[in-house]
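Provided herewith is a single structure, encoded as structure tokens, for subsequent inquiry.
In this view, the complex is presented without one of its protein chains, the others remaining in place.
Order as written gives the chain letters A and B; numbering starts at 1 within each chain.
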Amino acid sequence: VLWIYVIGVASAAVSGVLAASRKRLDWFGASVVAIVTAVGGGTTRDLLLGQRPVFWVTDPSLVGIAFSAALGTIGFTRRYTVPRRALLWVDAVALGAFAVLGARVALEAGATPVMAVVLGAMTSVVGGVLRDLLCVEIPVLFRGEVYALAALAGAATYVALVLHTHADALASAAGTAVALTIRVIAILAKVRIPVVPHRDIEAA
Amino acid sequence: VLWIYVIGVASAAVSGVLAASRKRLDWFGASVVAIVTAVGGGTTRDLLLGQRPVFWVTDPSLVGIAFSAALGTIGFTRRYTVPRRALLWVDAVALGAFAVLGARVALEAGATPVMAVVLGAMTSVVGGVLRDLLCVEIPVLFRGEVYALAALAGAATYVALVLHTHADALASAAGTAVALTIRVIAILAKVRIPVVPHRDIEAA
Partner (left out) sequence: VLWIYVIGVASAAVSGVLAASRKRLDWFGASVVAIVTAVGGGTTRDLLLGQRPVFWVTDPSLVGIAFSAALGTIGFTRRYTVPRRALLWVDAVALGAFAVLGARVALEAGATPVMAVVLGAMTSVVGGVLRDLLCVEIPVLFRGEVYALAALAGAATYVALVLHTHADALASAAGTAVALTIRVIAILAKVRIPVVPHRDIEAA
């Protein structure tokens, strides 16, 4: 299932270029934002786990794919409009696939099950947070989308199944499917996470 | 003195939720900001020292406490106003306690005394910087508060005493007290650090 990661990295890179173009970044800056969006989650996971070096220093293929996807998107947007809706579906599949991948890496590195779930979800979503910070925007992850919760559910499904059945392929498929299903239902039913009420009227 | 860390993590988490609520984040995003505020300093310290994995991957208790404090705060703010003044005092105690804790971890990892002071202070204050960056605000740490300087003084007191007397409990108490005293005096006397004059009128 390597192709699922290729698609996931490419869709993350596209979202990075789109965010960068809204802020009038140059094509080099947009490519950097695209690459950070694509590999930022796995990089953060590896740093926190103490994997060294981080994965893309020894295997630059995902960085290359992200860079290619960024250049392709920049060329594409000169003439066409990016089909946002299609991107949303591709991204939902990648969300689950990367959460499962991240949880597997964390378990193999000796993380506890709970932390493997957390680090799995981080693998999926931290790239987008870094993308928004580089563009000086409040992360869209924190603004109501059912996104990280779907990644957490997918990673938890994978970790629970793989620890009990030792069937990695089955657990991976189930974890990806759970994340995808939750994400798709949230999009279709327009479910959003409620905002925290702002009440601290006292002076700082 | 484990309770002092529990209180410190909880007060950091509360400040994270308050910052998030000002930016209209959802409850999940506010919880993430709260957890990052609580464990971001120690995480940065561990990454810079090369401790692997970072502390909360193997001991998730502080993350759990921060998450509980975040949910509690979100529930609390639905009905009540958070007593900012009380928070300020709790935070001043935690400021010193975490600076001492961070300096001890750094010394044990082989850092030089000067760097143990720096990494100790970072353990106390970096979480708040990350909180502000996630909320796309200029860090309050850089805007005049006598906060990091108190942490530096507390960590320096601890490092100097523990290296000369080898009495860890005494040095810890003294370091925490020094940081607390400086912070409290600065709050009461309204001492602020002067702003850097802005004079570069030449064009870039």
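The criterion applied here is as follows: a contact is a pair of C-beta atoms (placed from the backbone, for glycine too) under 8 Å apart; a residue touches a chain by one contact, two chains touch by 3 or more.
Predicted model only: the values in this text are computed from it and were never measured.
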Of the listed residues B:Ala86, B:Val114 or B:Ile185, which contacts the missing chain in the full complex?
B:Val114
Full-complex touch with the removed chain, picking from A:Ala10, A:Ala38, A:Leu134 or A:Leu152, is A:Leu134
What does the interface between subunit A and the hidden chain look like in terms of residue numbers?
17-18, 20-30, 32-33, 43, 47, 50-54, 56-58, 60, 63, 74, 77-78, 80-85, 133-136
In the complete complex, which positions of subunit B touch the hidden chain?
47-50, 52, 109-112, 114-115, 118-119, 129, 133, 136-139, 141-144, 148-149, 192-204
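Here, only the chains that are shown with their structure count from here on.
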Can you compute the centre-to-centre distance for subunit A and subunit B, using the mean CA position of each chain? Integer Å is fine.
28
